[in-house]
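Complex shown without one protein chain; remaining protein chains in place.
Chain nomenclature is as follows: A and B, assigned in order of appearance, with residue numbering initiated at 1 for each chain independently.
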Amino acid sequence: MIDMISLAPLGQADFWLGVGVVAGIYSIFTLGLQLNVGLTGIVNLGQAGFMAIGAYAMAILIVTYHWPPWLALPAATFVAMLAGVVVALPSVRLRGDYLAMTTLAAAEIVQNVAQNAIGLTGGNNGLLGFDAAWQTIQVWMLGVLSAVGLGNEDQIPLFLVVWLTFGIIMLILVALQHTPWGRVLRAIREDEDAAGALGKNAYAYKVQSMALAAGIGAIAGYLLALNVTLIYPGTYSADFTFIGFAILVLGGLGRFAGVALGSILLWFVLEATRFVDLPLAADQVAALRLLIVGLVLILVMVLRPQGIAGKREEMVLRG
Amino acid sequence: MADPIFVVRALVKSFGGLRAVDEASFDVSPASITALIGPNGAGKTTLFNLATGFIKPDRGSIEFDGESIFGRPPFAVARLGMMRTFQITKALTAMTVLENMMLAADDQPGERILGLVTHPFSWVPKERAVRERAMELLERFGLVALADAYAGILSGGQRKLLEFARLLMAKPRMVLLDEPLAGVNAVLGQQILAHMHALRSEQSLTFLFIEHDMEVVMNNADRVIVMALGRVIASGLPDEVRRDQAVIDAYLGAHGENVA
Partner (left out) sequence: MSSTASAEDAALSSVNHEVSLSTGSRALVIGAATIAVALLLVAVKGYQPAAQATVNGLVTGTFFALGAVGLALVYGVLRLVNFAHGDFLTFGAYIALACNTLLSLPIIIATVIATVTTALMAALLELLLWRPMRTRRAGHLQLLLTAIGLAYVIRNGIQLVAGADPRSLRVNVTSAVSFLGGLRLGTTELAVVLVGLVVLVLVAILLSASRLGREMRALADNLNLAEVAGVNTGRVIIATWLVAGGLAGLAGVLVGAAVGVLTPNFGFELLLGLFAATILGGIGNAYGALAGGLLLGLAEEWSTLFIDPSWKLAVGFVILILTLLIRPNGLLGRPGLK
């Protein structure tokens, strides 16, 4: 058994930086889920679809229409948020299970369109070349980092950008959580009728929540695109959303900071599968990792529904 | 008599084949305390739900302060000034008592996402003002010691008080109380009634409350509306209604019937 475990990668900085980048991107993605599920009580199973819309909008604007990135990014984020509004308008009226199904179906449609609307999205070949500006920035950053002795690993710039972005979004969300607006969301999460009886238009708040989450998903999408340097439909699958949910429940509902904890922990476990030299083909290893994701979902829900950092008293999972 | 503040005419609501509210009509005068009574299944809570927008009526008319509220959603009715409590209290258990109260403020621009951005400096001082008002109301209702406790730990009676105090934060003009004394001890019950009378005197608040205890009704209500099987069968002064033959029949009938 011992010789099946290869410890060499443990010391490799670029491996762990890569894991850190992925964990960070998932953390940003899951911040959107926390806003929807943990703060507002709406089960958004379509977050990967919003991520896809943001990423594709960005790439299409830059590559096909030659927009400068500083204009394309906000525009694409706006498009994603608009998509969030469009999906939310009909679906947030529905009760929990139906809302979940509708958002999932919407995301599946987005993925379908990405695969089949070849003229627009490049189909399964995807889109390339949107990251020219990032390459320039990256080189500059590596130059700066070399001055402090950190210029040897070329994943450091993206790692820093990803986690800085996470930090900023997280702080904004925590601030929002403590505003009167956030208070209304928490009320809606527990009891929409009580909120309505107090004059709060729960419908409007839920639409706002989903639109914001869509924007956050889009930002995760840009960073993911920069990491992989290719935008193609397979990335933005329901699997992405469900891994996000595993991270969400692992870290704990209601705490935005908990999302980072959940993501780092889950990705540590998932990447640990690389160390064990199992006689498995690539598709079987992929299956093993998703199996672990499923087990995490089940075990957390059965054994400790509030997750690691969630508060027991705030655990009013509606229904 | 001043113009009635709440007017219901020929209101109808059916569920499947059953008429829960059957051509109900009545008025409520401003600054009055009116009791809504009737045997079980008479449609009283359904009427509350119809009035406050939780259920959509089939037909008829409902007017609050001269404006039609037929088919309006609950939040809109509440914003117009008619608010309600629930038979099973809806204290928000995942929030503290103080947060429950502050939530109910109706004039906090920081509750709107655009308001956060456009009025960044007015909503923070507003929070302080809201908190002060909340503490005053909690003080008045005897709950101030529990301000920072999660509402989930409150007893049933305390939750009733909280629900009452909470909706006052939104400065309603008419309050619908669904069985405010149910499951509450006599002392607390008297407190709730005292609050009703005080608020009516001080702020000209109008109260419509569902109640089963006849003594409470006789001692506290200006007028009584009686429902049975979805219809309004009598309305008037407590003494008049008590002696009304239709009312007596309705109650005797309900008690005499064998529940199938």
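Quick note on the criterion: a contact is a pair of C-beta atoms (placed from the backbone, for glycine too) under 8 Å apart; a residue touches a chain by one contact, two chains touch by 3 or more.
Bear in mind that the values here come from a model prediction, so they are computed numbers and not experimental data.
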Pick out which of A:L17, A:M101, A:A204 or A:I308 touches the chain that's been left out of the picture. A:M101
From A:L120, A:V139, A:L171 or A:L295, the answer for touching the chain not displayed is A:L295
Selected residue (touches chain absent from view) among A:T64, A:N112, A:N152 or A:T229: A:N112
On chain A, residues whose C-beta touches the chain left out of the figure: 37, 43, 90-91, 94-98, 100-102, 104-106, 108-109, 112, 115-116, 238, 242, 245-246, 249, 280-281, 283-284, 286-288, 290-291, 293-298, 301-302, 305, 317-319
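Quick note on the criterion: only the chains that are shown with their structure count from here on.
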Cα centroid separation between chain A and chain B, in whole Å? 43
Given the complex with chain B, which residues does chain A contribute to the contact? 176, 179-181, 183-184, 186-187, 189-191, 193-202, 208, 313-316
Residue positions on chain B within touch of chain A in the complex are 52-54, 73-76, 78-79, 83-84, 86, 90, 92-95, 99, 102-106, 108, 110-113, 115-116, 123, 127, 150, 152, 166-167, 170
